[in-house]
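The structure's right below; bear with me while I get my questions together.
For this depiction, one protein chain was excluded, whereas all remaining protein chains were kept in their positions.
Up next is chain A:
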Amino acid sequence: MGKMAAPVRCVARRILRDCTRKVNVLSTNQATKSIYPANIIVCRFHSNDSEGKSTHFGYETVPEGEKAERVYKVFESVAQKYDVMNDAMSLGIHRIWKDTLLHIMNPLPGTRLLDTAGGTGDISKRFLDYTRSQHERQQRRGVRSQQTLSWQEISNDYSHNDEQGPVESTAVVCDINKEMLKVGKDKAENTGYSSGLSWVVGDAEELPFADDHFDVYTIAFGIRNVTHIEQALEEALRVLKPGGRFMCLEFSKVSNPLLSRLYDAYSFQMIPVMGEVIAGDWKSYQYLVESIRNFPDQETFKGMIEDAGFFRVQYFNLTGGVVAIHSGFKL
């Protein structure tokens, strides 16, 4: 019973919560997964005894302990060409998906964001742009009644007061892979995003942050690479403030059969080829398309998020279900 800090807190939370809710318990020892009635609170403990269990790495079956290392190697090798490949594979549509995530999030200035598996920082940069433009809009509205001076001049007076204050939005980019963070940091510095961003190495299953710290938690195209998704969801719940929002942007199941066939054909024929031609790496992109197929569908994932303790869980399908945004609140 070595690492007990996170689970003890989660147990305490469970006791305080509504006890009639069914608790789905996962124990990672040799026993099988089982569902207990809510009046027996079982503590989830994390044992290092994962050699017996196996998980999927694309279509391969690997021991659990190995998956994280192999995923690390994949992203280490693709880091340099990651953004180019994203544009090529999705034909630029991934930008629209990420913009939609921000629109649904609709953050106000002063929000604190945790961008998990943030890698090259796409979401965080969009977040900063969005909150800064929202900030300007607010100021403009605030002085609209006073039409004598231009809003710009008046806002300059205001901005001296509150720019350094708590109104500044901050984004923390957290990723387990140092290569991806390095690429993201260089990109941010080259495009002029230095204030309001921090870059932290961390594991989504064990975040290096205090409880109740963030207003919004996002994980974009990262959660399918995590070995224990439920643990990542628990951690998300832990670091969010009450009232905070969990948002996940991830590839999901296409329901339309014709679109599904086209999507499969495109994924399996074109994407590894593009990976080989553009990035010189076939295997990483073969892993990518396989890992998408292994991820649970929209409803199942919604259930997992609810089981972790989020409320008002909903999902939005984009591009016919190729991608889905799941959202939930911590109350």
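One rule holds in what follows: a residue touches a chain if its C-beta (ideal position, glycine included) is under 8 Å from a C-beta of that chain, and two chains touch if they have at least 3 such contacts; residues count from 1.
We adopt the following convention: contacts and distances are computed from a predicted model.
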| item | value |
| --- | --- |
| Undisplayed chain, where the name is taken from the UniProt record, one of "WD repeat domain 54", "Geranylgeranyl transferase type-2 subunit alpha", "Ubiquinone biosynthesis protein COQ4 homolog, mitochondrial" or "Rab escort protein 1-like" | "Ubiquinone biosynthesis protein COQ4 homolog, mitochondrial" |
| Residue of A:V200, A:M270 or A:L318 in touch with the missing chain, whole complex considered | A:M270 |
| Where the missing chain touches chain A, by residue | 56, 59-63, 261, 264-265, 268-270, 272-274, 276-278, 280, 282-283, 286, 293 |
